[in-house]
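This is the structure I have questions about; it appears just below.
The complex appears here minus one protein chain, its other protein chains still in place.
By letter and in written order, the chains are A and B; residue numbering begins at 1 in each of them.
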Amino acid sequence: MSARLHPESDSTLPSAAAEILVELREAPPLVQCITNAVVTGFTANVLLAAGAAPAMVDIVGEAGMFAGVASGLLVNLGTPTPEQRAASLEAVEGAAESRTPWVLDPVAIGALPVRTSLAHALAERRPTAIRGNASEILALAGLSAGGRGVDATDSTDAAVEAAALLARRHASVVAVSGPIDVVTDGERAFRIANGHSLLTLVTGGGCALGALMAAFLGAARASADPLTAVAAATLVYTVAAERAAAVAAAPGSFAVALLDALHAVSPEDLVEAARVEAGAL
Amino acid sequence: MSARLHPESDSTLPSAAAEILVELREAPPLVQCITNAVVTGFTANVLLAAGAAPAMVDIVGEAGMFAGVASGLLVNLGTPTPEQRAASLEAVEGAAESRTPWVLDPVAIGALPVRTSLAHALAERRPTAIRGNASEILALAGLSAGGRGVDATDSTDAAVEAAALLARRHASVVAVSGPIDVVTDGERAFRIANGHSLLTLVTGGGCALGALMAAFLGAARASADPLTAVAAATLVYTVAAERAAAVAAAPGSFAVALLDALHAVSPEDLVEAARVEAGAL
Partner (left out) sequence: MSARLHPESDSTLPSAAAEILVELREAPPLVQCITNAVVTGFTANVLLAAGAAPAMVDIVGEAGMFAGVASGLLVNLGTPTPEQRAASLEAVEGAAESRTPWVLDPVAIGALPVRTSLAHALAERRPTAIRGNASEILALAGLSAGGRGVDATDSTDAAVEAAALLARRHASVVAVSGPIDVVTDGERAFRIANGHSLLTLVTGGGCALGALMAAFLGAARASADPLTAVAAATLVYTVAAERAAAVAAAPGSFAVALLDALHAVSPEDLVEAARVEAGAL
C-alpha cells in the first residue's frame, strides 16, 4: 500500500462542501460535545459561527439519551475525567442505537495510559470518523514506537498508511491533521492543502475541527457519504483559517478572525479557494 | 392572565439601572459562580468588564461558606457534574442563611433528567431570580409538552405566563430571554427591547447575563428591589450588546467588543438607549 494518491480527473469535494454548508445553515445540526476543559468555549463558538448548534452534554445519566437525539457527537479525550470517561461510553452506546454519527478525537494518546486504553475501547465501537495528528493516528493504529511520535520527515506517509489501516479496521473515516490534511475511508482519500500555521498557535485549533466534523456528518446524513462530509468540514475550516490569516498575523487576533471567517465564508468561497486532491489510495 | 402589559405612564428602569451601575462600580460585588465548563472564562470576563468581582467557588466544602460572604451567587446547570450538583445545594443553603441573593439558570432542562430534577429541587429553595429562555421557563413551570420546547410563534406569550406562574410560586423574579427580554415578579413586568441577535452566536451569551444579574442583585441589595435589579442587569447587558454590534458584525469580534462595551457603557448611555416598557401583568 502506498501513501501516494492515484489522482482522479477532478475533485467534486469543493462543490459538495458548498452544498453541505448550505444545508447546515438552513437546518443547524445539534452537536453534542464531550470534550476537554481547555477548548470547550472555543469549540462551542466555532460551531455557532459556522451555523451549527452546540450542546456540551457530558454527564452520566444524560449523555446517552442526548446522543440519541443529537445530529452528531464528538468524543474528545483531552482531559478525560472519570465522569467524562463514563459519559463517553454511555454516549457512544446511545449514538449506536440511533445511528447518530460520531467522531473520536484521541488527544495525546500513546504514552498516557488512561486515555489510550479508553481510545482503543471507543475505536472498537466503530466511530463514524476518527481525527488526530500523525502521532495520535499512528498510536491508535498500533504502529508507533510507543514513544514521542514520529519524525517530522516521515510522519505524513506513515500516518496515511496508519489512517488507511484504521479506516478499514473500524469501518471509519480517518482524518490526519498536518500541513496537508488527509481524509480517507481506506479506499479513497482527499488531500487538502488549505489552512494556516497560526492554527497551531491557538488552543483547540484541532479539537474544534473534530466538532465541526460531527456537525457536517449530522448535516449531510441524507445527502453525502461520511468521507465527503468529513473532508468538507476540513475544507470549510481550513479555508476560513486562510481568510483569517489574511487579516490577522498573530494568534490572539487570528482566533477572533477565524470565528468571524467561519461565519462569513460562503459556498462560493470554498469552490474558489479549495486546493484539494482526490484519488484512490 | 394575559401576557400583555398594562403600560405605566413612564418607566423608571433606565435611571434606576444607571444608579445601580454606579454603585456596582464604586463597590464591586463579589459574585460566586457555579457554572458550566463551556462559559466560565467568558462569564468571569463579563463580570470583570462590567465592574464586578467573579469567584468560581464550586467545590463541596467551600461553596457553602463562600455563599455566606459573597454579594451574589449564580447557579447555572449547563454541565452539572456530581461535584457541582452537591456544591450547588451547599451554596444555596449558605446563601439562604446569609440572605445572599442568588440566581438559578436551568440550562437545557426538560428532557434531560439529571439537571431537570436538580432544577426543580433548587427552585423549591426560592431563588431570588430565575433566568432562562422560553423553553427552559416553560419546562420549569411544568407547562411544556416535555419535548423540544415550543414553536417560535407562540413562545413569548406562553413563556410570560409561565414566568408569572413561577414567580408567584417561588416568590422569585423570573427573566425570559428572547428578542424581547421579559422580567417579572408575577405582578409587574418589564419588557426590554434592547439587544442584538449576535448574542445568540456567542457561547455563554445568555449564561453570562445570569452572572450579571447576581452582580446587580448584590450591588443593589440596599437600594433597589430584585425586580428592578434583574431588569437593570438585562438593560446594561443588552445596551452593551447593541454598542458592540455597532462596531463588530461577526461573532468572534462581537464577543470581544461586548466585553469592551460592558467596560465602557456609562449610566447616561443606558438612559439614552433604553427601549423599555413597564407595566402590570
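Everything below uses one rule, namely that a contact is a pair of C-beta atoms (placed from the backbone, for glycine too) under 8 Å apart; a residue touches a chain by one contact, two chains touch by 3 or more.
Bear in mind the structure is a predicted one, so any value in this text is a computation, not a measurement.
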Message: From the list A:27, A:121, A:201 or A:246, pick the residue that touches the absent chain.
response: A:201
Statement: Among the options B:31, B:44, B:89 or B:139, the absent chain makes contact with B:44
- request: Among B:137, B:162 or B:256, choose the residue that contacts the chain missing from this document, as touch is defined above.
  value: B:256
Statement: Hidden partner sits against subunit A at residues 36-42, 78-82, 108, 111-115, 200-204, 250-253, 255-256
Message: Could you pull out which residues of subunit B are in touch with the chain that's been left out?
response: 37, 40-41, 44-45, 48-49, 54-59, 61-62, 65-66, 69, 81, 83, 255-260, 263-264
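The rule we apply is simple: only the chains that are shown with their structure count from here on.
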Message: I'd like to verify one number: the distance from the centre of subunit A to the centre of subunit B, where each centre is the average of its C-alpha atoms, in whole angstrom.
response: 35
